[in-house]
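Please read through the structure below; I'll follow up with questions.
Missing here is one protein chain; the remaining ones are kept as they sit in the complex.
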Amino acid sequence: MHSAQAKYAYVWRRRLSDAFSTLRTAIVGVSGYSGAELARLLLRHPRLQNTLPLFLGHYGTESRSVALTDIHPQLSGLPNADDAGVTGWNWNQLQREGVDLLFLATPHEQSREWVPEALARGLRVVDLSGAWRLRDETNRAVYKLHDADAALAATVQAEAVYGSPELHGPAIAKARLVANPGCYSTSIILALAPLLRANMVDLDCGIICDSKSGVSGAGKAPTPTTHFMNAADNLSAYAVFGHRHTGELLEQLQLTENQIQFTPHLLPIPRGILSTIYVRLADSGTTENIQACFDAFYAEAPLVRIRRSPALPQIQHVVRTNFCDIGFSLSPDGKRLVIVSCLDNLLKGAASQAVQNMNLMAGWHETEGLL
Amino acid sequence: MHSAQAKYAYVWRRRLSDAFSTLRTAIVGVSGYSGAELARLLLRHPRLQNTLPLFLGHYGTESRSVALTDIHPQLSGLPNADDAGVTGWNWNQLQREGVDLLFLATPHEQSREWVPEALARGLRVVDLSGAWRLRDETNRAVYKLHDADAALAATVQAEAVYGSPELHGPAIAKARLVANPGCYSTSIILALAPLLRANMVDLDCGIICDSKSGVSGAGKAPTPTTHFMNAADNLSAYAVFGHRHTGELLEQLQLTENQIQFTPHLLPIPRGILSTIYVRLADSGTTENIQACFDAFYAEAPLVRIRRSPALPQIQHVVRTNFCDIGFSLSPDGKRLVIVSCLDNLLKGAASQAVQNMNLMAGWHETEGLL
Amino acid sequence: MHSAQAKYAYVWRRRLSDAFSTLRTAIVGVSGYSGAELARLLLRHPRLQNTLPLFLGHYGTESRSVALTDIHPQLSGLPNADDAGVTGWNWNQLQREGVDLLFLATPHEQSREWVPEALARGLRVVDLSGAWRLRDETNRAVYKLHDADAALAATVQAEAVYGSPELHGPAIAKARLVANPGCYSTSIILALAPLLRANMVDLDCGIICDSKSGVSGAGKAPTPTTHFMNAADNLSAYAVFGHRHTGELLEQLQLTENQIQFTPHLLPIPRGILSTIYVRLADSGTTENIQACFDAFYAEAPLVRIRRSPALPQIQHVVRTNFCDIGFSLSPDGKRLVIVSCLDNLLKGAASQAVQNMNLMAGWHETEGLL
Partner (left out) sequence: MHSAQAKYAYVWRRRLSDAFSTLRTAIVGVSGYSGAELARLLLRHPRLQNTLPLFLGHYGTESRSVALTDIHPQLSGLPNADDAGVTGWNWNQLQREGVDLLFLATPHEQSREWVPEALARGLRVVDLSGAWRLRDETNRAVYKLHDADAALAATVQAEAVYGSPELHGPAIAKARLVANPGCYSTSIILALAPLLRANMVDLDCGIICDSKSGVSGAGKAPTPTTHFMNAADNLSAYAVFGHRHTGELLEQLQLTENQIQFTPHLLPIPRGILSTIYVRLADSGTTENIQACFDAFYAEAPLVRIRRSPALPQIQHVVRTNFCDIGFSLSPDGKRLVIVSCLDNLLKGAASQAVQNMNLMAGWHETEGLL
């Protein structure tokens, strides 16, 4: 692909040079959908223009580079993308290259294996898999993880911070290991945290979370599920009472299995999640006090947008943005609440939340490179 | 359009002639999506080959005919369709033509106005609008109906039978007026009736019905909602706590507003409804006794298919069929149940349910012309 | 799946019994998309109600049956479908079962291997693959076929009839082996044959065929191409100057490579083909004489519908029908013609054309079971 535009990149770089940092980042697992979005965000991140990220493929020898835009043609034309390559890698190389922060967009088995080594070598890590999100062993069982050194894994797990910047900003800033949240979990946790922290929810009847996600959530591997003929013009529920993101809801919202129920569905669209959440209120509420509860909770959260009731979020309003949009509707008797929460599963549900976490870890404003 | 195939239609007709009836039907409002499906079903209905339906447009003079296949090109090639015309009409004409059974695929205001007249003239009616579905005046308020003769309307309302063949078969068979159910309502009522009638549901926490429908449910009128740019690659909730089908749930399932909650969503697909229904059980259940409850209730219901748990229905399995598919998943503790119910909103949710009702009214097997 | 409807099937069967034949059919390769449509058509074919088709899977032992509706849930509820099984098979079994006509919906290598054996055992064959469509060895090279017995293969090839009923009806009626046409080829050949046979085309500039097909044309195997994320919201050209259907155009329309050019594209829809065909006329034409040419050619062809110019076919008008729709637009100077041809690639482009061929081979009207 022709890349005359590379000529002009220096203008952009120079213009921002006063803001440059020395943080060196690397992504392992750039070939998936979240990896592509993460590459896009890091390549144009204003603080990283002097220290462009490394893109890493298979572990082992430092193999010959494949062009990033051969794997992701849609990144072509983005400044610095056409020159970028994806290489084999090993730990010595990362240290030699001076990598400070490692993003793992890898299967959870790999993340579980690599994170202890990365921390031991002085790297900080943002892990996009589910490997380190869950403190409770029972919840974690669904991932079938096998730790070579169980004691070490327990120590690492103990220091992992769940990477929801709106809930754990200060802890993330100091963390060596950030476990980036699941996409469904993010849409639900952000919708429920304000009301739960304010003790406004009647938990006796349980909270119902009916979520719907686009096909990118099912991954890049060609399978019967992701075949166009099965996904298009269709809708299906799956993993009822058994989805892996359930544990995140229990732990982050401090609920029991009886108190929250989550059903995912596969939508015939490329990307976006909409969660419809059904809550009984402890006391009758008004639209005003619900609105005030959300507004106050997210007053300092630039990537969460609260819609004015009766307006509700739609998937189209968040796709290809870094926002989570939240709206609600209150029953006429003020006792039942429907919350609608939307985000782009590859962005606020994955890559842009990872960048938000990096920003906090580096001491920058959390929206750098995201607005 | 070339129609050499008309030549061969007689073979088909003759072959079935022993089964022909003398029932004469007419459809008012054939131009919409439900009307088109109804036309398709009646045109190929084995009992109606000698008495093809009349297709009626504007009320008033018996105006010049428009070709049915000019309005609905997709019907072309169907036996008898290319010769069919849609005409203006009036009551005298219907009587002169010997119409016995009138299908109204008209706005609810029109249906409310015309049904008393039709009954007075000795016609039986299947009304596909919401005009006559609700007995309770409060529930009906959402339709903003104005009756010229309130006493007459009350009498007619009192004899209207809700057209759910699985629930009210015998009453439908004798009815002069059948109020064909709403599409969302059908998917929910059929999913819940077995458990509710068996007193298996704990109603204290309320039932949650999260429904998703294709765009044909929003009608044929071009609006911002139905514009491709707004519907495609999107999902949105609407009419939260205020959808008109709610009253049908309350009346048919004998529940209060506190006991059931319904939220519709607009899916980016042409047709199909999937309802995800959340129920707490009065006592712990097993997969076997839930399955048995559904199987027993629908043992004689050929158009309801019960899936074997853990298999769940999908929209693709019911689109362009006359079935309602129902499946479920029980929580590990046996206390919470997720029911998934799917149908084609234009067929079992409208036109084919109307034909099923006609079959019962005529004394035929309910599946005639539907399998 | 519940199948109370099976009870009522006998009514349907008895009603039609006078028309039943003794022809026994079998399908090998029922698991693909064309196979599913073929199964649907044969199961409800009025002539085959006494001799329902065999559905055959792997060659070898007569293995235990898998339910047809487990492979194709969308067939469930169709009369006789829920009881049908797909079994392993071998040649002795076919003879013992009295199979007369074998449909091969198999890869071309398999069809090439099996057809000589089938003919030797007295079976007639409709082959849906490309194995036997091409007489010219050079054209056939694209399929990389290897014949164990080249002389036998040449003899079989010589008697194969290209299964376009509109062009070769009488030969098909007598054929032992019918090579069912490609989907793209059908849309193009039917659009061009009338004008070419009437010598109305100026071939010096070549005919351009720009075709677009839905994803089902790419087959059921999950691949990057058929992944929802790559197919949705996209359009791409492929196999430019190299698509395997080109040879059928050359042979059936008796053209050279310089005289016709074909470019396929992948559309983001499940099914349907639209071919836009650009022709220069030998002499200036009028809309009337072009229309007359098409009308005359297809006067006796019930499954080809000629639209009245300026109306043009659309994919929506043919999807899930057995028709090929053809329309055209003539340039103001009468010298250049754009022909638009549409069909459902799985029906008139595959399964329903195969049934049309079976009808002719059995001496029935070509539309039996197709209208």
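So that you can tell them apart, the chains are marked A, B and C in the order they are listed, and the count of residues begins at 1 in each.
Operating definition for what follows: a residue touches a chain if its C-beta (ideal position, glycine included) is under 8 Å from a C-beta of that chain, and two chains touch if they have at least 3 such contacts.
Not measured: the values here are computed from a predicted model.
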item: Options C:L312, C:I326, C:L346 or C:L371, residue touching the unrepresented chain; value: C:L312
item: Option touching the unshown chain, where B:H58, B:R96, B:H146 or B:H227 are the choices; value: B:H227
item: Full-complex contact with the absent chain, from C:Q95, C:T155 or C:S236; value: C:S236
item: Chain not shown, touching residues in chain C; value: 204-206, 208, 210, 212, 230, 232-238, 240-241, 257-258, 261, 263, 265, 267-270, 272, 274, 276, 278, 280, 312, 314-316, 319, 329-333, 335-336, 338, 340
item: Residues from chain A at the interface with the omitted partner, ascending; value: 1-5, 7-9, 11-12, 15-16, 18-19, 46, 73-74, 76-79, 233, 295, 298-308, 314, 316-317, 320-323, 365, 367, 371
item: Positions on chain B where the hidden chain makes contact; value: 33, 215-216, 220, 222-224, 226-229, 231-233, 268-270
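The criterion applied here is as follows: only the chains that are shown with their structure count from here on.
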item: For chain A paired with chain B, centre-to-centre distance based on mean C-alpha positions, whole Å; value: 42
item: Inter-centroid spacing, chain C versus chain A (mean Cα positions, whole Å); value: 47
item: Contacts with two or more other chains, residues of chain B listed in rising order; value: 233, 314, 316
